[in-house]
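Yeah, one chain of the complex is gone here, protein chain that is, but the others are all in their spots.
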Amino acid sequence: MKKIRIREQYCMGCRLCEIYCAVQHSKSKDLVKAYRGEYPKPVPRILVEEKEYLSFAIQCRHCEDAPCISACMTGAMRRDPESGAVLCDEEKCVGCWMCIMVCPFGVIGRGREKKIISKCDLCLGEEEPACVKNCPNEALVLEEE
Amino acid sequence: MVKSSPPSGFLIDRDDERCIRCQACVRMCSNDVHAYDPEEDIIVSDSSKCVGCHFCEAICPTSALTVRHNPSQYRENFNWASEVINDIKTQAGSGGVILTGMGCDKPYPIYWDHIVLNASQVTNPSIDPLREPMELETFIGRKPDKIEIENFAEPKLATEISPQLELKTPIMFSAMSYGSISYNASLALARAASEFGTFWNTGEGGLHKDFYRYGPHTVVQVASGRFGVTREYLNVGGAIEIKIGQGAKPGIGGHLPGEKVTGPISETRMIPEGTDALSPAPHHDIYSIEDLRQLIYALKEATRYEKPVGVKIAAVHNVAPIASGIVRAGADFVAIDGIRGGTGAAPKVIRDNVGIPIEMAIAVVDSRLREEGIRNQASIIAAGGFKKSSDVIKAIALGADAVYIATAALVAMGCTICQKCYTGKCNWGIATQDPYLTKRLNPEIATRRLKNLLKAWSLEIKEMMGGMGINAIESLRGNREQLRGVGLNEVELKMLGIKPAGEAW
Amino acid sequence: MIDESGERFSGAQAIKAIACMQERENGLGGGFAGYGIYPRFKDHNVFHLLYDDEKAKESTEQYLEENYSIEKDGPIPTRKQTGVRNPPILWRYFLGIKKGAHDEASQEDFVVKTVMKINGEIDGAFVISSGKNMGIFKGVGFSGEIGKFFKLEDYKGYAWTAHGRFPTNTVGWWGGSHPFGLLDWSVIHNGEISSYGINKRYLENFGYHCTLFTDTEVITYLFDLLARKQGFGFDVIGRILAAPFWDEIDRLPENQREICKALRMTYGSALVNGPFATIIGRTGAIVGINDRIKLRPLVAARKDSVLYLSSEESGIRRVCESPDKVWMPEAGEPVVGQLEGAHG
Partner (left out) sequence: MVKYLIVGNSAAAVGAVESIRQVDKDGRIVIVSNEPHPLYSRPLITYLLAGQIDESKMSYGDPMFYRRYNVEEVLGKEVVAIHPQDKNVVLSDGTTLPYQKLLLATGGRPIFPPVEGKDLAGVFTFTTLDDAKKVGEFIERNRVGSAVVVGGGLIGLKTAEALIARGIKVIIVELTDRVLSATFDRRASEIVEMALQGRGCELMTKNTVSRVIGKERVEKVVLQDGTEVNCQLVIFAIGVTPNTELAKRAGIDVRKGILVGDHMRTNLPDIYAAGDVVEAYDMVMSTNRQIAIWPNAYVQGNIAGFNMAGKAEKYDGSFAMNSVEICDVPTISIGLTDPQEKGYEVLERYDEAQKAYKKIVLKDDVIVGAIFVNKIDRAGVFTGLIKNRVNVRLFKDALLRDDFGLVWLPEKFRKHMVVGEGIEV
C-alpha cells in the first residue's frame, strides 16, 4: 500500500503540514475561511514533534498489525480493503479512547466537536495527502511499501 | 548623542485578513523578526531585524506577507545615497570593515546585456535542437598542437592526449567551500554535477569523506590555507584547481569564522573545531610565476599526471599576461573570476571596487593566448556573475571553454541574494552550519533543481546555437562573429573583439 | 568531374554541366578550375590575377619580379559575352621560384605568403589561382557565360570543377566568385558556414589571414593546413571538417573512437559548422564533401574511370547520360576521385 514516509532529516518544523491537514478536514477546505471563520477551529490529524533542531511530523502509520483495530470495541476502526489504510467509521465510534491508549505512535486524537476520534485518513480520494502535498521540503513523501 | 544606526532596508506588510496565525513565519525566521502575541492573538513583525531573504514570504501558506523595500529614506541625494550614509553610520558604530556576501552589486556595465547574438535567416537553415543532435560536450584540459595517427594495419592514435575533464554542458559549479555552505548544499552540487555530467568545485574547504563518491566529478581546490589538502584529497578529485584569487575579493584570503567550524567541518579542513579558518592573501610558497610552476608540477606529480591541474585567478587589470604566464607555467586550464563573482564573506569595499568585468577578461585572455599561439594549451573557464544561459553562450562565443556558476546555483536552491551569507543565519539552509537551518535544504530537491537549471540552460543554449545553425559547441567557442555589440563605444568593442550591431561579416 | 585514368577532356564538358543548373545561380558569379591544363609549364606556378587598374598591375609585377622568375606572362584569353560586363584586367604569369629569393623553408609556403601579401596588401590586385598545371577562371556573370568568356573549350584537363553562384554574404565581385584557389587547391562551395568566426581565428594561429569574408577561403585554407601542412588524408580531414557526432563516436571501435575523440578535441575550431556541399580540387584529385548533417545537396556518379560530383543529378546526366552508378554521399563522408597511382 501507499504509505507516508517520514524523513525527519528534512523536517524544518514549519508545521504547515498541520495547517494543511486541518484545512483538508475542515468544512470549507479553504485556509483563510477554515482558520478565521470556522468554529470549532479545524484540528490537524498530524502532529509535529520537536526537540531542539530535531523535528518531524507524524501521523497514523497505518500499521500492518494495528493495535487500534484490536482495541476497538465497536469495530469502528477497520482496515480499508482497497487502500489498506486504517480508517475509523465515525458512525460507529463512541469515543471510548481505547485506540488512543494502545497507539504507540500517539497519533490518534480526540475530535473537538463530537466524541469520536480524529486520525489520519491518508486523504483518500485526493491525489496526495494534504501534508505530503504541502510539505515545502518533502520531509513527507507518499511511497508504495 | 542619539545613537544613530541605519534603518532596516525592508518593511514587512502583513495582510491581517489573510493571516491565520499559523506562526510558520514565527518559527522559521532565523532573525527573530516575527513574534506571536497570544494575548492579542496577533503576529507582530519587527522589520528592523529583517534582512530581506523572503523566506517567510515563501513559507506563508496564505500569502499574507509581503517583504518590500523600506520607503523611508533620507533626502534624495545622488551623491550621498542612502547606502553611503548607512555604511558610514554602521562604521561609526563598529569601527570595523563592513562585511558582505555574494557578488558586487554596483552598477558597473554588464556587457552581456550589450552583446547580441546572431541567427540564421534564409542562407543557412537554423537547426531544431529537438529534432537534430546538438552537441554541448566540452573538454577541459590541454589539447595537443596536432594529432598524429599511425597508419599500419589499423589506424592508431599516436599522440598522447593530456587528461581532460569531460563535460556534458559547458557549465560547471564554481568553488564554494563546505563551511561557507552547508553539507546539504555541497551534497546537492556534487550530486547534480555527477548526475548531469559536469563538475562541482570543493572550494578551499577540503572534501568531506561522504563526498568522495562524487570525486570523479569534483574539482578539488588547493588554496592558500591548504585546508583539507592531502594526497587522498588530490587523487579523489577529477581535477585540481590552485586558487590564487577570487573575483569577489581579489588580493585577499578567505575567512571562515570559528562558529561555522563545526565538528565535520573541522575534520574536513583538518583544523581544530571552533577556530577561525583563515586563508592567507597570497600562497606563501608562491611569490612568483616560477613558484606557481613548481606547485603545478608538484600537484601533477602527486597525481601521476592523471588529472588536469588548473589555476584560478581573479580578473584584474593584467589578466591577459597573467593568464599567459599561467598557461606557460603548465596549467591545463585557467579559471578567471570577474568582478561580479560571489563570496560567502568579503569586505564590501573590496568586493565592490576591485577587479574587472569578466566579459573583458575573457576577451583579452582568449585573444592573448591566440596571439601567442598557446590557446590550445589550456582551457579557459570563466566565472563571476553568470546569470542566464545567454551570458553563458556569449562567454563561449567570446572565447571561454566553459563557465563556472555559483550564485545562480544557490538561487536555484532558494537563495534570494540577501547578501547575509557571512552571518551564518541563512534561512534557506545554504550558507549556514546551524542545524536548525541546514535541514531546510533537502538535497534531493536541491539536486533536482540544480539539474533542472543545467538542463534548462543547456536547452536554451542549444536553441540559440540551433538558431545560429551551429550544432557543436566547439564551432561557437571563440566565434565572435556570432556576437555584435549594442550601445558600446569603440574602445569597448575593440576590447571585446566584436563588431557593432549592423556590421555584416 | 575527374577522369581517374588521366585522360584529359575539354572544358566545354564542364560548361555544359554547370550551365544546366543555371536555376541555382543569379548571374553574380561563376567559375571553373581545370587541372592538367598547362602541361607545358607543369613545374611553374601559374598565377591568375585580377587587376582593377594598371597601377595595381605594376605594383604586383614589381613584387613578382623581385621574388620569382617570370617565365612567361600575358592576358588570359577571353571573348566578349553579353552577360559578362566590365571585366577587370585578367593576367596570367608562369612563375619559377628564384633561388635565394625567399627564406621560407618550403616553396609552397612562400607561394602562400606571396598570395597573402598580394591579396592583403596590394590594392586592386587579387590572385585567383596560384597552383601548378592548373588554373581558375572566374568572374561575375552566369557560369555558362563565364566559361565561354574564358574560352574554356580550348583547354583540356583531367579534372574540372565548376560553380554558379548566388552570393549572399559578400557582394558579387570577380575575386569573390568560386572556385577559390591557393596553390593547387581549388574550392567550390555551396554553403554558409556559421563557424566562420572561429575557423578564421583558428587559421590565424597558423598564419592564414582571411581577407575575403567567404567560407570558400576558409575551407581552402583549412584544406591547405590539414592536408598539406599536417599531412592528413581526406578521410581524416572529413572527420575534422564534418566531425561525427559524439553518439556516433561512442559506437565506434576503441581505436577509431580514440582517434575521433582526439580529433574533435584538438581540431574543434576547424569543424565547419553549417550547411555546405564542397568540391575541393588539387593536383590529381577532387574531393566532394557535405556538412555533418547534409544540409546541402551533393550527388555522386561514376562512369568507367570518370567520377562526377554535382549539386543536382541533372548536371551529371547532362554530360553522362547513363552512369554506372549514382549515389548520395552520406553527411560528412568524403567522396574522393584521384588519378590512378596518385595518393590523396
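Letters A, B and C name the chains as they come in the text, with residue numbers starting at 1 for each one.
The definition used in the following text is that a contact is a pair of C-beta atoms (placed from the backbone, for glycine too) under 8 Å apart; a residue touches a chain by one contact, two chains touch by 3 or more.
If you're wondering where the values come from, they're calculated on a predicted model, not measured in any experiment.
Every shown chain touched by the omitted chain in the complete complex is listed here: A. Contact with the undisplayed chain is limited, among A:K2, A:K41 or A:R78, to A:R78. When the full complex is taken into account, the listed residue touching the unshown chain is A:E50, out of A:E50, A:E90 or A:E126. Even with one chain removed from view, chain A keeps its contact list with that chain: residues 5-8, 47, 49-51, 54-56, 58, 67, 70-71, 73-76, 78, 89, 91-92, 94-106, 108-110, 115.
FYI, only the chains that are shown with their structure count from here on.
The touch graph of these protein chains is an open line.
Mean C-alpha positions place chain A and chain C at a centre distance of 79 Å. Chain B has its Cα centroid 43 Å from the Cα centroid of chain A. Chain A makes touch with chain B in their complex at residues 7, 9-16, 19-20, 31-32, 34-36, 52-53, 134, 136-139. Of all the residues in chain B, the ones that touch chain C in their complex are 118, 120, 122-125, 127, 132-133, 135, 137, 139, 143-144, 146-147, 149, 154-157, 159, 161, 164, 370, 373, 375-376, 397, 468-472, 474-482, 504-505.
Interface residues of chain B facing chain A in the complex, by the touch rule stated above, are 17-18, 20-24, 27-28, 58-59, 61-62, 429, 434-436, 439-440, 442, 444-445.
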